[in-house]
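A quick write-up on the structure given underneath.
Every protein chain except one is present and positioned as in the full complex.
Lettered A, B and C in written order, each chain numbered from 1.
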Amino acid sequence: MAKLNMVEALNLALKEEMSRDERIILLGEDVGRLGGVFRVTDGLQALFGPNRVVDTPLAEAAIVGTALGLALGGFKPVPEIQFMGFLPAALDQIICHVSRYRNRSRGRYTLPMVIRLPYGAGIHAPEHHSESTEAILAHLPGLKVVIPSTPYDAKGLLVSALRDPDPVVFLEPKRIYRAVREEVPEGDYTIPLSTAKIVRAGDAVTVVAWGSMVREAVRAAELVAPEGIAAEVIDLRTIAPMDDETIVASIRKTGRGVIVHEACRTGGLAAEIMARIQEKAFLSLAAPLERVTGFDTIVPLLKLEDYYLPDPHRISRAIRKVVRF
Amino acid sequence: MAKLNMVEALNLALKEEMSRDERIILLGEDVGRLGGVFRVTDGLQALFGPNRVVDTPLAEAAIVGTALGLALGGFKPVPEIQFMGFLPAALDQIICHVSRYRNRSRGRYTLPMVIRLPYGAGIHAPEHHSESTEAILAHLPGLKVVIPSTPYDAKGLLVSALRDPDPVVFLEPKRIYRAVREEVPEGDYTIPLSTAKIVRAGDAVTVVAWGSMVREAVRAAELVAPEGIAAEVIDLRTIAPMDDETIVASIRKTGRGVIVHEACRTGGLAAEIMARIQEKAFLSLAAPLERVTGFDTIVPLLKLEDYYLPDPHRISRAIRKVVRF
Amino acid sequence: MNLAEYDPLRGRRVEVLDFTGNIIAPDVRPDDLSDDYLLDLYDRMVFLRVADQQALTLQRAGRMGTYAPTLGQEAANIGSAAVLQEGDWVVPSFREMGAMLLRGVPLQLIYMYWMGSEWGSHFPENVRVLPICAPVGTQTLHGVGLAWAAKLKGEQTVTLIYFGDGATSKGDFHEAMNFAGVFQTPCVFFCQNNQYSISVPRSTQTAAPTLAQKAIAYGFPGVMVDGNDILAVYAATKEAAAHARSGRGPVLIEAQTYRLGPHTTADDPSRYRSAEELKAQEPYEPLPRVRLYLEKKGLLTPAAETERWERYQTLVKEEAKKAEAAIPLRPDDIFDYHYATLPPYLAHQKDYLHRILASSGEGTDGQA
Partner (left out) sequence: MNLAEYDPLRGRRVEVLDFTGNIIAPDVRPDDLSDDYLLDLYDRMVFLRVADQQALTLQRAGRMGTYAPTLGQEAANIGSAAVLQEGDWVVPSFREMGAMLLRGVPLQLIYMYWMGSEWGSHFPENVRVLPICAPVGTQTLHGVGLAWAAKLKGEQTVTLIYFGDGATSKGDFHEAMNFAGVFQTPCVFFCQNNQYSISVPRSTQTAAPTLAQKAIAYGFPGVMVDGNDILAVYAATKEAAAHARSGRGPVLIEAQTYRLGPHTTADDPSRYRSAEELKAQEPYEPLPRVRLYLEKKGLLTPAAETERWERYQTLVKEEAKKAEAAIPLRPDDIFDYHYATLPPYLAHQKDYLHRILASSGEGTDGQA
């Protein structure tokens, strides 16, 4: 089986699904001839032609808004927003329409579409190229929001997203686009949406993360393991609708929790997870839940960027803190 | 002293501050000749002329984006977005620029401006006219977000916002625009931003709310009072940066808390408040915190709208639940 | 007619029937628009006007929410949608009740929408009309996407996209027009320029002397038409639709009309426009000129005219009653249409609502 990085795994998923389902159309800035600025769509225009892999003018609202029309017209569009920093230009279409069409029309009109979106910091990119505003998306009823953290999951989740009858926003952590390789099978397999995954078992503390923070959380778990702390690490994988049962079950076992995200702290998704845990497992909690997050600041430009992101050291400190409470 | 409703109190605040500070300019759709669709700017164009109270073309991004330029050019613009449902069109300018200019330029450029925004449900308005997405704004570093709940506070807070050196988003709960009258003095008084207010004292449970939910929370407190439950109701007033100290101090006293908002539940601001409480007052908590919120759905059109909003009955049930835990 | 002859930069607009009921440009009138067909279209205009009045009555009686009237815009509504064929799409803004009715949306549903029920946008399967769109201008992109889909599928259909003069100021309008030009999508952009965006007059909306000339920015034709002249609207839209259908790309039509009523039932136009201005516009409204023409042709008698209005008054009242009766007050509906499958947390919230509704206010179960 081929060892692929996440970019290759996503590319494979798109290629296989586009062969399977003629209704799939990719559209966005530079997705065609160039194959995307990260090469996720590399080679697909040559394979499927310029009508199915479409280079668009520079206009995020139009990319999403016309994709909506394409979906109503019977296609399964996969619009790409080049960086999450440029998502806000498309938020009007997403908030007012993409997330609402099914409900607004009581099911008469539905929108199978997958909005792809590289996101996150850690690659020393320019201003506006390191954003992680997934909490905004998770607050919108009617959307599904998926974030893979490994090449294998990336393929399986993207295929599920492409087969979902409802709009999915698919966030790709660009920091691990090429950072990891693992075996990714060709052909059909899927990972169901809204299922979290225990990536490392433990009984002392539950650590919840997603995207590029999963790797950091696992490293933190490794850091504290020699101290006799067995941390259970959960990769949330879909942030909306969220599989809180897996989290709550783990917390019932461990009694302690640390939530990690790179997005800024206030109003980030850790807050929601903490709220659900204390709603559903209050009496199991032996210590306050901790969150390790980006600061409540704009992501710094590259010279200070490394100070911003949660890392194994910070996570391990939080783990020790809740364990020793 | 005159008894004013919130619309009149806001109008008075604008009038007085515009007389005091020539740099203030109002701009937006229908704010001039019509005086705003809710009449908040009524009479101001006649008083200050069409250069200071400007009817703009229909374009929310432009209203906020040119306001940013006006601020850089030495003015203190007060852009109005006609309904929060149309805020998403301006979010790109707010997220990418309004909240960042000071930090991006290390203080070289600053943006004194107040974005006014009627928000919330409960007036049986058409589709897209009942939104309450304040959690999105509170997640953005660099912004301040203010929500008054009474005419008196509305004036005092708006004056503070207008004198603030940084961008403030000012959310006006249209459900209580004309629902309450109280004495509102002419002339100078301010209410500092980022200070919550205890609107009803109690020692059994802390209820936190803002905007139109404060009235509902107080009514719920009145409902449970005969049962011997003394609920302390806190009006948050500024949701970012938030005065969590007042909340935490109250929880330390009561050991129990209910957070109320009309926005949808997942990722709403209640989650952040719950996270902070359990971070800062974990050992004081005698029961899980409860939240009473809108559902994780689009706000229904008017026929079903009344099922959507939290009301004194729902809040009182949550109060009883945490008290009897 | 030839679109190219109506270069907006040279100030020409399409006009066929003047307000006294005389045909002033017989050559522009399309062949298929016979006097009989015109009578049929007049019939629809009357129906629209009566349905509109009924909505205002319902709103005043508290039986309907805020409503956006079409008064004065009947020709623009009907004349444009009348050119469509089977398989074509209508993408409305919120002031196109006439176009929606003509393309098969039952009046009952439109009333249900304004009465505040999402079921009002649950159109019959065979009706190719998108739901009413409140956020101004955003729907233009959906229309371009629909047209693009038709093109990719090799369908010979056209998408007719409606919006107002105010919408032309929005970024979405620009992006939609530009995508339509680039991908040569078979659509017609139909601007109902009713001279106002709530209180803001057309002159404040843009410094361009015409809206039609905005098409030049996107490399396709734009044309002005007397929007109160149903024959002109029909002629121009027919030509534009033929243009788009044959693969020659999109067209922008600026239909110059006038909003005779308030912006919505929540609006008070006396604050921003004079009684004189309104009065001066009344002679140009779209119905009398068609009536005069048809009367001259002997196709319409005063008796038939009276009968028509009365019949429709009865009919729309029935539709209103049916609408009210048909709106289900099911709290479940709040939850059941967000996803194909109800996720557990929404099932839980639905359950909570049921318990709340069942409770006397003394229950102990919380929402979480």
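Just so we're on the same page, a contact is a pair of C-beta atoms (placed from the backbone, for glycine too) under 8 Å apart; a residue touches a chain by one contact, two chains touch by 3 or more.
What you see is a predicted model; the values in this text were computed from it and never measured.
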Omitted chain - touching chains that are shown: A, B, C
Touch with the omitted chain, as defined above, among B:K15, B:R104 or B:R178: B:R104
Touching residues on chain B - with respect to the absent chain: 25, 51, 54, 56-57, 59, 61-62, 64-75, 77, 92-93, 96-97, 101-110, 141-142, 144, 165-166, 194, 241, 244-245, 279-280
Contact footprint on chain C, counting only the chain that is left out: 9, 169-175, 178, 181-182, 184, 204-209, 213-214, 216-220, 249
Interface residues of chain A (partner: the chain not displayed): 29-30, 32-35, 37, 55-59, 61-62, 85-86, 89, 124-129, 223, 265-266, 288, 290-293, 295-298, 300-305, 307-308, 313-314, 316-318, 320-322, 324
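Assume only the chains that are shown with their structure count from here on.
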Taking each chain's C-alpha mean as its centre, the one farthest from chain A: C
Most central chain, judged by mean C-alpha position against the global CA mean: B
Separation of mean Cα positions, chain C and chain B [Å, integer]: 35
Whole-Å gap separating chain A and chain C, where each centre is the average of the chain's CA atoms: 40
For chain A, residues that touch 2 or more chains besides their own: 92, 96, 103-104, 141-142, 279
Per-residue overlap in chain C, given as positions that touch at least 2 other chains: 118, 135, 171-172, 333, 338, 345-346, 368
